[in-house]
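All protein chains of the complex are present and in place, except for one that has been dropped.
Residue numbering begins at 1 within each chain, and the chains themselves are lettered A, B and C in the order written.
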Amino acid sequence: MAPGTTPSAAPALQVAHWFNTPAPISLEQLRGRVVVLHAFQMLCPGCVAHGLPQSQRVHELFPADQLAVVGLHTVFEHHAVMGSPAALQAFIHEYRLSFPIGIDEPDGAEGVPLTMQALQLRGTPSLVVLDKQGHMRLHHFGTIDDLRLGALLGRLVAEPLPPTGDRQALAGCDDQGCLLPRPSTGAKID
Amino acid sequence: MAPGTTPSAAPALQVAHWFNTPAPISLEQLRGRVVVLHAFQMLCPGCVAHGLPQSQRVHELFPADQLAVVGLHTVFEHHAVMGSPAALQAFIHEYRLSFPIGIDEPDGAEGVPLTMQALQLRGTPSLVVLDKQGHMRLHHFGTIDDLRLGALLGRLVAEPLPPTGDRQALAGCDDQGCLLPRPSTGAKID
Amino acid sequence: MAPGTTPSAAPALQVAHWFNTPAPISLEQLRGRVVVLHAFQMLCPGCVAHGLPQSQRVHELFPADQLAVVGLHTVFEHHAVMGSPAALQAFIHEYRLSFPIGIDEPDGAEGVPLTMQALQLRGTPSLVVLDKQGHMRLHHFGTIDDLRLGALLGRLVAEPLPPTGDRQALAGCDDQGCLLPRPSTGAKID
Partner (left out) sequence: MAPGTTPSAAPALQVAHWFNTPAPISLEQLRGRVVVLHAFQMLCPGCVAHGLPQSQRVHELFPADQLAVVGLHTVFEHHAVMGSPAALQAFIHEYRLSFPIGIDEPDGAEGVPLTMQALQLRGTPSLVVLDKQGHMRLHHFGTIDDLRLGALLGRLVAEPLPPTGDRQALAGCDDQGCLLPRPSTGAKID
(Lines give C-alpha, C1' and ligand atoms only; values in the text may rest on other atoms or scores of the structure.)
Protein backbone atom coordinates (compact mmCIF):
# COMPACT_ATOMS: atom_id res chain seq x y z
CA MET A 1 0.00 0.00 0.00
CA ALA A 2 1.39 3.36 -0.97
CA PRO A 3 1.89 5.99 1.69
CA GLY A 4 -0.91 8.46 2.04
CA THR A 5 -3.71 6.13 1.03
CA THR A 6 -4.50 4.53 4.35
CA PRO A 7 -7.79 5.98 5.60
CA SER A 8 -6.25 7.27 8.78
CA ALA A 9 -3.02 8.46 7.21
CA ALA A 10 -2.32 12.17 7.32
CA PRO A 11 -2.49 14.14 4.06
CA ALA A 12 0.79 15.54 2.78
CA LEU A 13 2.05 18.88 4.07
CA GLN A 14 1.67 21.73 1.58
CA VAL A 15 4.03 24.43 2.71
CA ALA A 16 4.91 27.75 1.07
CA HIS A 17 7.94 28.56 3.21
CA TRP A 18 9.93 26.74 5.90
CA PHE A 19 11.78 28.03 8.96
CA ASN A 20 14.19 26.26 11.31
CA THR A 21 15.03 23.53 8.82
CA PRO A 22 17.71 23.33 6.15
CA ALA A 23 15.31 21.61 3.73
CA PRO A 24 11.58 21.15 3.28
CA ILE A 25 10.04 18.44 5.42
CA SER A 26 7.60 15.77 4.30
CA LEU A 27 5.69 13.43 6.54
CA GLU A 28 7.10 10.52 4.55
CA GLN A 29 10.57 11.48 5.66
CA LEU A 30 9.45 11.27 9.25
CA ARG A 31 8.15 7.71 9.10
CA GLY A 32 9.62 5.73 11.92
CA ARG A 33 9.23 8.65 14.26
CA VAL A 34 6.22 9.97 16.13
CA VAL A 35 5.16 13.31 14.62
CA VAL A 36 3.50 16.15 16.53
CA LEU A 37 1.97 18.59 14.09
CA HIS A 38 0.94 21.85 15.74
CA ALA A 39 -1.26 24.21 13.73
CA PHE A 40 -1.19 27.77 15.02
CA GLN A 41 -1.51 31.43 14.12
CA MET A 42 0.78 34.07 15.53
CA LEU A 43 -2.19 36.24 16.60
CA CYS A 44 -4.07 33.37 18.28
CA PRO A 45 -3.89 33.92 22.06
CA GLY A 46 -4.43 30.24 22.94
CA CYS A 47 -1.55 29.30 20.63
CA VAL A 48 0.81 31.87 22.10
CA ALA A 49 -0.08 31.21 25.72
CA HIS A 50 -0.40 27.44 25.59
CA GLY A 51 0.10 25.57 22.33
CA LEU A 52 3.44 26.93 21.19
CA PRO A 53 5.21 26.76 24.57
CA GLN A 54 3.93 23.20 24.93
CA SER A 55 5.20 22.24 21.46
CA GLN A 56 8.57 23.75 22.32
CA ARG A 57 8.68 21.69 25.52
CA VAL A 58 7.82 18.53 23.57
CA HIS A 59 10.56 19.37 21.07
CA GLU A 60 13.08 19.74 23.89
CA LEU A 61 12.00 16.65 25.83
CA PHE A 62 11.98 13.89 23.23
CA PRO A 63 15.07 12.74 21.31
CA ALA A 64 14.92 13.87 17.69
CA ASP A 65 15.24 10.35 16.37
CA GLN A 66 12.10 9.29 18.26
CA LEU A 67 9.78 12.23 17.77
CA ALA A 68 9.54 15.25 15.50
CA VAL A 69 7.62 18.43 16.24
CA VAL A 70 6.45 20.36 13.17
CA GLY A 71 4.71 23.71 13.41
CA LEU A 72 2.28 24.81 10.76
CA HIS A 73 1.29 28.47 10.43
CA THR A 74 -2.28 28.04 9.22
CA VAL A 75 -3.34 31.62 8.52
CA PHE A 76 -7.09 31.68 8.00
CA GLU A 77 -7.76 35.24 9.18
CA HIS A 78 -5.88 38.58 9.17
CA HIS A 79 -3.99 37.35 6.09
CA ALA A 80 -2.56 40.76 5.29
CA VAL A 81 -0.96 40.97 8.71
CA MET A 82 0.15 37.41 9.39
CA GLY A 83 0.63 36.08 5.88
CA SER A 84 4.15 37.22 5.15
CA PRO A 85 7.24 35.15 5.90
CA ALA A 86 8.80 38.26 7.46
CA ALA A 87 6.03 38.49 10.07
CA LEU A 88 6.39 34.84 11.05
CA GLN A 89 10.17 35.06 11.07
CA ALA A 90 10.08 37.92 13.58
CA PHE A 91 7.56 36.02 15.69
CA ILE A 92 9.69 32.84 15.70
CA HIS A 93 12.71 34.88 16.66
CA GLU A 94 11.03 36.71 19.55
CA TYR A 95 9.37 33.58 20.95
CA ARG A 96 12.56 31.56 20.51
CA LEU A 97 10.88 28.64 18.77
CA SER A 98 13.44 26.13 17.56
CA PHE A 99 11.40 23.37 15.89
CA PRO A 100 10.70 23.39 12.14
CA ILE A 101 7.76 25.59 11.18
CA GLY A 102 6.11 25.84 7.78
CA ILE A 103 3.69 28.38 6.36
CA ASP A 104 0.64 26.47 5.22
CA GLU A 105 0.11 27.05 1.48
CA PRO A 106 -2.51 29.81 1.04
CA ASP A 107 -5.66 29.13 -0.92
CA GLY A 108 -5.88 32.52 -2.56
CA ALA A 109 -5.71 35.73 -0.58
CA GLU A 110 -8.35 35.16 2.09
CA GLY A 111 -9.20 31.48 2.35
CA VAL A 112 -8.30 28.56 4.58
CA PRO A 113 -4.84 27.29 3.66
CA LEU A 114 -4.43 23.97 1.90
CA THR A 115 -2.97 21.68 4.55
CA MET A 116 -5.47 22.96 7.09
CA GLN A 117 -8.24 22.09 4.65
CA ALA A 118 -6.81 18.66 3.95
CA LEU A 119 -6.40 17.93 7.67
CA GLN A 120 -9.95 19.17 8.28
CA LEU A 121 -8.83 21.30 11.21
CA ARG A 122 -11.47 23.33 12.99
CA GLY A 123 -9.21 26.20 14.01
CA THR A 124 -6.14 27.01 16.04
CA PRO A 125 -4.53 25.76 18.15
CA SER A 126 -4.82 22.22 16.82
CA LEU A 127 -2.66 19.19 17.44
CA VAL A 128 -2.36 16.24 15.08
CA VAL A 129 -0.22 13.35 16.27
CA LEU A 130 1.00 10.62 13.93
CA ASP A 131 2.46 7.31 15.01
CA LYS A 132 5.66 5.88 13.57
CA GLN A 133 3.76 4.49 10.60
CA GLY A 134 2.18 7.83 9.80
CA HIS A 135 -1.30 7.05 11.10
CA MET A 136 -3.22 9.79 12.85
CA ARG A 137 -3.63 8.93 16.54
CA LEU A 138 -4.78 12.33 17.79
CA HIS A 139 -6.71 15.05 15.99
CA HIS A 140 -7.44 17.71 18.57
CA PHE A 141 -8.73 21.28 18.49
CA GLY A 142 -8.00 23.51 21.48
CA THR A 143 -5.64 23.01 24.35
CA ILE A 144 -4.65 19.70 25.87
CA ASP A 145 -2.85 19.33 29.18
CA ASP A 146 0.78 18.28 29.43
CA LEU A 147 0.17 15.07 31.36
CA ARG A 148 -2.29 13.71 28.81
CA LEU A 149 -0.14 14.71 25.84
CA GLY A 150 2.99 13.32 27.48
CA ALA A 151 1.25 10.01 28.17
CA LEU A 152 0.12 9.69 24.55
CA LEU A 153 3.53 10.55 23.14
CA GLY A 154 5.33 8.24 25.54
CA ARG A 155 3.05 5.39 24.51
CA LEU A 156 3.53 6.07 20.78
CA VAL A 157 7.28 6.34 21.13
CA ALA A 158 7.29 2.95 22.85
CA GLU A 159 5.27 1.20 20.16
CA PRO A 160 7.41 -1.15 18.10
CA LEU A 161 7.71 -0.61 14.37
CA PRO A 162 6.21 -3.37 12.23
CA PRO A 163 8.63 -6.08 11.05
CA THR A 164 11.04 -5.13 8.28
CA GLY A 165 9.01 -6.85 5.59
CA ASP A 166 6.05 -4.66 6.34
CA ARG A 167 8.19 -1.61 6.71
CA GLN A 168 9.35 -1.87 3.10
CA ALA A 169 5.77 -1.21 2.16
CA LEU A 170 6.18 2.25 3.58
CA ALA A 171 8.50 3.06 0.68
CA GLY A 172 7.28 3.73 -2.83
CA CYS A 173 5.78 6.56 -4.84
CA ASP A 174 2.69 8.57 -4.37
CA ASP A 175 1.65 11.95 -5.68
CA GLN A 176 4.10 13.64 -3.35
CA GLY A 177 7.13 11.90 -4.79
CA CYS A 178 9.09 8.74 -4.41
CA LEU A 179 10.49 7.43 -1.19
CA LEU A 180 13.49 5.21 -0.83
CA PRO A 181 13.07 2.15 1.35
CA ARG A 182 14.32 2.90 4.84
CA PRO A 183 17.71 1.33 5.40
CA SER A 184 17.40 -1.66 7.71
CA THR A 185 20.26 -0.35 9.84
CA GLY A 186 18.10 2.68 10.47
CA ALA A 187 20.44 4.93 12.31
CA LYS A 188 18.27 6.27 15.05
CA ILE A 189 14.98 4.46 15.22
CA ASP A 190 14.04 3.07 18.55
CA MET B 1 3.64 77.05 35.83
CA ALA B 2 2.58 75.64 32.51
CA PRO B 3 1.86 71.95 32.24
CA GLY B 4 4.73 69.86 31.02
CA THR B 5 7.47 71.98 32.53
CA THR B 6 7.68 70.41 35.97
CA PRO B 7 10.85 68.32 36.14
CA SER B 8 8.97 65.12 36.88
CA ALA B 9 6.13 65.76 34.48
CA ALA B 10 5.70 63.30 31.62
CA PRO B 11 6.50 64.48 28.09
CA ALA B 12 3.57 64.75 25.71
CA LEU B 13 2.35 61.69 23.82
CA GLN B 14 3.32 61.69 20.13
CA VAL B 15 1.01 59.25 18.46
CA ALA B 16 0.62 58.38 14.79
CA HIS B 17 -2.63 56.44 15.08
CA TRP B 18 -5.14 55.76 17.85
CA PHE B 19 -7.35 52.72 18.55
CA ASN B 20 -10.21 52.29 21.02
CA THR B 21 -10.84 56.01 21.35
CA PRO B 22 -13.08 58.36 19.39
CA ALA B 23 -10.47 61.12 19.51
CA PRO B 24 -6.74 61.50 20.14
CA ILE B 25 -5.75 61.55 23.78
CA SER B 26 -3.36 63.95 25.46
CA LEU B 27 -1.98 63.66 28.95
CA GLU B 28 -3.27 67.17 29.67
CA GLN B 29 -6.80 65.95 29.10
CA LEU B 30 -6.26 63.29 31.73
CA ARG B 31 -5.19 65.65 34.52
CA GLY B 32 -7.25 64.91 37.58
CA ARG B 33 -7.02 61.21 36.92
CA VAL B 34 -4.25 58.71 37.60
CA VAL B 35 -2.73 57.59 34.28
CA VAL B 36 -1.20 54.18 33.60
CA LEU B 37 0.87 54.32 30.45
CA HIS B 38 1.86 50.87 29.20
CA ALA B 39 4.52 50.69 26.49
CA PHE B 40 4.50 47.40 24.61
CA GLN B 41 5.22 45.67 21.32
CA MET B 42 2.92 43.04 19.88
CA LEU B 43 5.85 40.62 19.39
CA CYS B 44 7.24 41.10 22.90
CA PRO B 45 6.52 37.90 24.87
CA GLY B 46 6.64 39.58 28.28
CA CYS B 47 4.10 42.15 27.08
CA VAL B 48 1.73 39.53 25.72
CA ALA B 49 2.00 37.16 28.66
CA HIS B 50 2.07 39.70 31.48
CA GLY B 51 1.95 43.42 30.73
CA LEU B 52 -1.08 43.62 28.48
CA PRO B 53 -3.36 41.30 30.49
CA GLN B 54 -2.41 43.29 33.60
CA SER B 55 -3.19 46.60 31.91
CA GLN B 56 -6.53 45.20 30.79
CA ARG B 57 -7.29 44.15 34.38
CA VAL B 58 -6.37 47.63 35.65
CA HIS B 59 -8.63 49.15 33.00
CA GLU B 60 -11.52 46.97 34.14
CA LEU B 61 -10.96 47.45 37.87
CA PHE B 62 -10.75 51.21 38.29
CA PRO B 63 -13.57 53.63 37.49
CA ALA B 64 -12.82 55.63 34.32
CA ASP B 65 -13.14 58.94 36.11
CA GLN B 66 -10.41 57.98 38.58
CA LEU B 67 -7.84 56.26 36.40
CA ALA B 68 -7.05 55.97 32.70
CA VAL B 69 -5.04 53.20 31.07
CA VAL B 70 -3.28 54.17 27.84
CA GLY B 71 -1.37 51.68 25.73
CA LEU B 72 1.53 52.80 23.58
CA HIS B 73 2.82 50.59 20.77
CA THR B 74 6.49 51.52 20.88
CA VAL B 75 7.89 49.65 17.88
CA PHE B 76 11.68 49.74 18.09
CA GLU B 77 12.41 46.46 16.26
CA HIS B 78 10.81 44.45 13.45
CA HIS B 79 9.34 47.69 12.12
CA ALA B 80 8.26 46.17 8.81
CA VAL B 81 6.17 43.56 10.58
CA MET B 82 4.73 45.46 13.53
CA GLY B 83 4.72 48.99 12.24
CA SER B 84 1.43 49.06 10.36
CA PRO B 85 -1.87 50.06 11.93
CA ALA B 86 -3.43 46.96 10.34
CA ALA B 87 -1.10 44.65 12.25
CA LEU B 88 -1.85 46.32 15.56
CA GLN B 89 -5.57 46.43 14.84
CA ALA B 90 -5.66 42.65 14.28
CA PHE B 91 -3.64 42.13 17.46
CA ILE B 92 -5.96 44.36 19.53
CA HIS B 93 -8.95 42.50 18.15
CA GLU B 94 -7.60 39.02 18.88
CA TYR B 95 -6.41 39.87 22.39
CA ARG B 96 -9.64 41.76 23.15
CA LEU B 97 -7.92 44.84 24.50
CA SER B 98 -10.42 47.59 25.20
CA PHE B 99 -8.36 50.50 26.54
CA PRO B 100 -7.09 53.27 24.25
CA ILE B 101 -3.89 52.36 22.42
CA GLY B 102 -1.72 54.64 20.32
CA ILE B 103 1.07 53.89 17.87
CA ASP B 104 4.11 55.78 19.06
CA GLU B 105 5.25 58.17 16.30
CA PRO B 106 8.10 56.52 14.34
CA ASP B 107 11.47 58.21 14.10
CA GLY B 108 12.19 57.24 10.53
CA ALA B 109 11.94 53.67 9.34
CA GLU B 110 14.07 51.84 11.88
CA GLY B 111 14.59 53.97 14.95
CA VAL B 112 13.17 54.25 18.44
CA PRO B 113 9.81 56.03 18.28
CA LEU B 114 9.45 59.56 19.60
CA THR B 115 7.43 59.14 22.80
CA MET B 116 9.60 56.23 23.81
CA GLN B 117 12.64 58.45 23.35
CA ALA B 118 11.09 61.31 25.27
CA LEU B 119 10.06 59.01 28.12
CA GLN B 120 13.56 57.49 28.13
CA LEU B 121 12.15 53.96 28.23
CA ARG B 122 14.64 51.11 28.24
CA GLY B 123 12.45 48.62 26.38
CA THR B 124 9.15 46.78 26.59
CA PRO B 125 7.17 46.13 28.64
CA SER B 126 7.41 49.40 30.50
CA LEU B 127 4.96 51.09 32.84
CA VAL B 128 4.81 54.80 33.52
CA VAL B 129 2.32 55.95 36.11
CA LEU B 130 1.28 59.58 36.51
CA ASP B 131 -0.55 61.02 39.46
CA LYS B 132 -3.58 63.28 39.14
CA GLN B 133 -1.34 66.29 38.58
CA GLY B 134 0.57 64.60 35.79
CA HIS B 135 3.74 63.88 37.72
CA MET B 136 5.56 60.63 37.08
CA ARG B 137 5.33 58.41 40.13
CA LEU B 138 6.51 55.14 38.55
CA HIS B 139 8.90 54.61 35.66
CA HIS B 140 9.39 50.86 35.41
CA PHE B 141 10.93 48.51 32.87
CA GLY B 142 9.91 44.83 32.98
CA THR B 143 7.10 43.16 34.83
CA ILE B 144 5.64 44.25 38.15
CA ASP B 145 3.34 42.15 40.27
CA ASP B 146 -0.35 42.89 40.68
CA LEU B 147 -0.26 43.50 44.43
CA ARG B 148 2.46 46.13 44.18
CA LEU B 149 0.87 47.86 41.20
CA GLY B 150 -2.57 47.76 42.82
CA ALA B 151 -1.20 49.29 46.02
CA LEU B 152 0.46 52.13 44.13
CA LEU B 153 -2.63 52.88 42.05
CA GLY B 154 -4.94 52.70 45.07
CA ARG B 155 -2.73 55.17 46.87
CA LEU B 156 -2.58 57.58 43.94
CA VAL B 157 -6.32 57.41 43.38
CA ALA B 158 -6.82 58.32 47.04
CA GLU B 159 -4.54 61.34 46.93
CA PRO B 160 -6.51 64.56 47.08
CA LEU B 161 -6.21 67.05 44.26
CA PRO B 162 -4.56 70.33 45.23
CA PRO B 163 -6.90 73.16 46.29
CA THR B 164 -8.78 74.88 43.50
CA GLY B 165 -6.46 77.85 43.47
CA ASP B 166 -3.53 75.62 42.69
CA ARG B 167 -5.52 73.51 40.28
CA GLN B 168 -6.18 76.52 38.11
CA ALA B 169 -2.49 76.53 37.46
CA LEU B 170 -2.93 73.26 35.65
CA ALA B 171 -4.85 75.10 32.96
CA GLY B 172 -3.19 77.17 30.28
CA CYS B 173 -1.43 76.66 27.01
CA ASP B 174 1.63 74.72 26.11
CA ASP B 175 2.89 73.34 22.84
CA GLN B 176 0.20 70.66 22.90
CA GLY B 177 -2.67 73.12 22.93
CA CYS B 178 -4.74 75.07 25.38
CA LEU B 179 -6.49 73.63 28.38
CA LEU B 180 -9.58 75.05 30.00
CA PRO B 181 -9.49 75.51 33.76
CA ARG B 182 -11.00 72.51 35.49
CA PRO B 183 -14.46 73.17 36.86
CA SER B 184 -14.26 73.11 40.62
CA THR B 185 -17.30 70.83 40.89
CA GLY B 186 -15.97 68.29 38.43
CA ALA B 187 -16.04 65.01 40.32
CA LYS B 188 -16.04 63.04 37.12
CA ILE B 189 -13.48 64.49 34.81
CA ASP B 190 -13.61 64.19 31.05
CA MET C 1 -17.19 57.48 71.51
CA ALA C 2 -15.33 54.54 72.98
CA PRO C 3 -13.49 52.24 70.65
CA GLY C 4 -15.39 49.19 69.56
CA THR C 5 -18.82 50.72 69.73
CA THR C 6 -19.08 52.17 66.23
CA PRO C 7 -21.53 50.05 64.26
CA SER C 8 -18.99 49.14 61.64
CA ALA C 9 -16.12 48.65 64.04
CA ALA C 10 -14.61 45.17 64.27
CA PRO C 11 -15.24 43.12 67.40
CA ALA C 12 -12.25 42.46 69.61
CA LEU C 13 -9.91 39.55 68.85
CA GLN C 14 -10.33 36.60 71.23
CA VAL C 15 -7.19 34.56 70.90
CA ALA C 16 -6.07 31.49 72.84
CA HIS C 17 -2.46 31.48 71.65
CA TRP C 18 -0.27 33.79 69.60
CA PHE C 19 2.62 33.05 67.23
CA ASN C 20 5.13 35.41 65.63
CA THR C 21 4.57 38.17 68.14
CA PRO C 22 6.26 38.89 71.46
CA ALA C 23 2.96 39.93 73.03
CA PRO C 24 -0.76 39.51 72.41
CA ILE C 25 -2.22 41.88 69.83
CA SER C 26 -5.41 43.86 70.09
CA LEU C 27 -7.10 45.78 67.34
CA GLU C 28 -7.02 48.86 69.54
CA GLN C 29 -3.24 48.76 69.50
CA LEU C 30 -3.31 48.83 65.73
CA ARG C 31 -5.40 51.99 65.39
CA GLY C 32 -3.68 54.34 63.03
CA ARG C 33 -2.69 51.49 60.77
CA VAL C 34 -4.65 49.57 58.16
CA VAL C 35 -5.30 46.03 59.43
CA VAL C 36 -5.65 42.95 57.23
CA LEU C 37 -7.22 40.13 59.22
CA HIS C 38 -6.96 36.80 57.44
CA ALA C 39 -9.05 33.92 58.82
CA PHE C 40 -7.79 30.51 57.72
CA GLN C 41 -7.52 26.86 58.63
CA MET C 42 -4.38 24.85 58.00
CA LEU C 43 -6.35 22.11 56.22
CA CYS C 44 -8.28 24.53 53.99
CA PRO C 45 -6.91 24.15 50.42
CA GLY C 46 -8.00 27.64 49.31
CA CYS C 47 -6.20 29.14 52.31
CA VAL C 48 -3.00 27.23 51.66
CA ALA C 49 -2.94 27.79 47.91
CA HIS C 50 -4.15 31.37 47.81
CA GLY C 51 -5.03 33.21 51.02
CA LEU C 52 -1.93 32.61 53.11
CA PRO C 53 0.65 33.30 50.36
CA GLN C 54 -1.26 36.49 49.54
CA SER C 55 -1.28 37.58 53.19
CA GLN C 56 2.44 36.91 53.38
CA ARG C 57 2.98 39.05 50.26
CA VAL C 58 0.91 41.86 51.79
CA HIS C 59 2.94 41.60 55.00
CA GLU C 60 6.17 41.92 53.02
CA LEU C 61 5.00 44.73 50.73
CA PHE C 62 3.62 47.31 53.14
CA PRO C 63 5.67 49.11 55.79
CA ALA C 64 4.81 47.86 59.27
CA ASP C 65 3.89 51.32 60.50
CA GLN C 66 1.26 51.66 57.77
CA LEU C 67 -0.37 48.25 57.68
CA ALA C 68 -0.54 45.17 59.90
CA VAL C 69 -1.39 41.66 58.76
CA VAL C 70 -2.90 39.42 61.42
CA GLY C 71 -3.69 35.77 60.81
CA LEU C 72 -6.46 34.05 62.71
CA HIS C 73 -6.64 30.25 62.85
CA THR C 74 -10.39 29.80 62.98
CA VAL C 75 -10.76 26.06 63.49
CA PHE C 76 -14.37 25.13 62.91
CA GLU C 77 -13.85 21.55 61.70
CA HIS C 78 -11.36 18.74 62.37
CA HIS C 79 -10.74 20.26 65.80
CA ALA C 80 -8.84 17.27 67.09
CA VAL C 81 -6.32 17.54 64.26
CA MET C 82 -5.93 21.28 63.82
CA GLY C 83 -6.79 22.55 67.26
CA SER C 84 -3.46 22.23 69.02
CA PRO C 85 -0.85 24.97 69.11
CA ALA C 86 1.77 22.36 68.15
CA ALA C 87 -0.02 21.60 64.87
CA LEU C 88 -0.24 25.25 63.93
CA GLN C 89 3.34 25.90 64.98
CA ALA C 90 4.62 23.20 62.64
CA PHE C 91 2.43 24.54 59.84
CA ILE C 92 3.68 28.12 60.34
CA HIS C 93 7.24 26.86 60.33
CA GLU C 94 6.89 24.79 57.14
CA TYR C 95 5.04 27.50 55.22
CA ARG C 96 7.42 30.19 56.48
CA LEU C 97 4.71 32.57 57.58
CA SER C 98 6.17 35.54 59.40
CA PHE C 99 3.17 37.71 60.31
CA PRO C 100 1.45 37.42 63.72
CA ILE C 101 -1.06 34.57 63.89
CA GLY C 102 -3.50 33.83 66.66
CA ILE C 103 -5.58 30.76 67.44
CA ASP C 104 -9.17 31.89 67.60
CA GLU C 105 -10.59 31.07 71.06
CA PRO C 106 -12.50 27.76 70.82
CA ASP C 107 -16.15 27.63 71.78
CA GLY C 108 -16.06 24.23 73.40
CA ALA C 109 -14.59 21.22 71.65
CA GLU C 110 -16.43 21.26 68.35
CA GLY C 111 -17.96 24.65 67.73
CA VAL C 112 -17.19 27.77 65.74
CA PRO C 113 -14.52 29.77 67.57
CA LEU C 114 -15.42 33.02 69.26
CA THR C 115 -13.81 35.68 67.05
CA MET C 116 -15.13 33.93 63.97
CA GLN C 117 -18.60 34.08 65.48
CA ALA C 118 -18.26 37.72 66.43
CA LEU C 119 -16.98 38.63 62.97
CA GLN C 120 -19.83 36.64 61.43
CA LEU C 121 -17.47 34.93 59.00
CA ARG C 122 -18.97 32.40 56.61
CA GLY C 123 -15.91 30.17 56.36
CA THR C 124 -12.29 30.15 55.32
CA PRO C 125 -10.47 31.82 53.71
CA SER C 126 -11.94 35.15 54.78
CA LEU C 127 -10.45 38.61 54.72
CA VAL C 128 -11.51 41.47 56.96
CA VAL C 129 -9.84 44.80 56.33
CA LEU C 130 -10.00 47.67 58.80
CA ASP C 131 -9.08 51.25 58.08
CA LYS C 132 -6.86 53.35 60.32
CA GLN C 133 -9.78 54.17 62.57
CA GLY C 134 -10.71 50.52 63.01
CA HIS C 135 -13.75 50.51 60.77
CA MET C 136 -14.42 47.46 58.62
CA ARG C 137 -13.95 48.33 54.96
CA LEU C 138 -13.88 44.80 53.54
CA HIS C 139 -15.58 41.64 54.82
CA HIS C 140 -14.91 38.99 52.22
CA PHE C 141 -15.31 35.23 52.05
CA GLY C 142 -13.27 33.31 49.48
CA THR C 143 -10.37 34.43 47.37
CA ILE C 144 -9.77 37.94 46.08
CA ASP C 145 -7.25 38.81 43.41
CA ASP C 146 -4.03 40.68 44.15
CA LEU C 147 -4.79 43.72 42.02
CA ARG C 148 -8.12 44.38 43.73
CA LEU C 149 -6.73 43.82 47.21
CA GLY C 150 -3.67 45.94 46.47
CA ALA C 151 -5.86 48.79 45.22
CA LEU C 152 -8.01 48.73 48.35
CA LEU C 153 -5.04 48.62 50.70
CA GLY C 154 -3.21 51.36 48.81
CA ARG C 155 -6.28 53.57 49.09
CA LEU C 156 -6.74 52.92 52.80
CA VAL C 157 -3.08 53.52 53.55
CA ALA C 158 -3.36 56.88 51.77
CA GLU C 159 -6.41 58.00 53.74
CA PRO C 160 -5.52 60.72 56.22
CA LEU C 161 -6.18 60.17 59.90
CA PRO C 162 -8.82 62.45 61.37
CA PRO C 163 -7.55 65.67 62.98
CA THR C 164 -5.91 65.29 66.35
CA GLY C 165 -8.97 66.45 68.22
CA ASP C 166 -11.00 63.65 66.74
CA ARG C 167 -8.24 61.17 67.18
CA GLN C 168 -8.27 61.69 70.91
CA ALA C 169 -11.70 60.20 70.82
CA LEU C 170 -10.14 56.92 69.84
CA ALA C 171 -8.68 56.69 73.29
CA GLY C 172 -10.65 55.60 76.30
CA CYS C 173 -11.85 52.44 77.92
CA ASP C 174 -14.02 49.66 76.68
CA ASP C 175 -14.44 46.09 77.73
CA GLN C 176 -11.07 45.22 76.25
CA GLY C 177 -9.16 47.64 78.41
CA CYS C 178 -8.10 51.22 78.46
CA LEU C 179 -6.25 52.96 75.69
CA LEU C 180 -3.96 55.92 76.10
CA PRO C 181 -4.57 58.90 73.85
CA ARG C 182 -2.38 58.71 70.74
CA PRO C 183 0.54 61.10 70.89
CA SER C 184 0.00 63.79 68.31
CA THR C 185 3.58 63.50 67.04
CA GLY C 186 3.40 59.75 66.49
CA ALA C 187 4.21 59.31 62.83
CA LYS C 188 5.22 55.71 63.28
CA ILE C 189 2.61 54.01 65.37
CA ASP C 190 3.39 50.85 67.21
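Here, contacts are C-beta pairs under 8 Å (C-beta built on N, C-alpha and C of every residue); 3 or more make two chains touch, one makes a residue touch a chain.
Quick caveat: nothing in here was measured; it's all calculated off a predicted structure.
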Chains still shown that are in contact with the chain withheld from the display: A, C
Please pick, from A:Leu52, A:Leu97, A:Leu130 or A:Leu149, the residue that touches the omitted chain in the full complex. A:Leu149
For the full complex, which residue in C:Val48, C:Val112 or C:Leu161 touches the chain that was left out? C:Val48
Can you name the residues of chain C that touch the chain not displayed here? 43-45, 48-49, 77-78, 80-82, 84, 86-87, 90-91, 94-95
Residue ranges of chain A at the interface with the undisplayed chain: 54, 57-58, 61-62, 145-159
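In this text, only the chains that are shown with their structure count from here on.
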Which of line, ring, star, complete and other names the graph you get from chains that touch? line
In terms of mean CA position, the chain most removed from chain C is A
More than half overlap in residue numbers between the two sides of the chain B-chain C interface, or less? Answer same or different. same
Mind checking the centre-to-centre distance between chain A and chain C? Centres are C-alpha means, answer in whole Å. 56
Quick check: what residues of chain B touch more than one other chain, meaning two or more? none
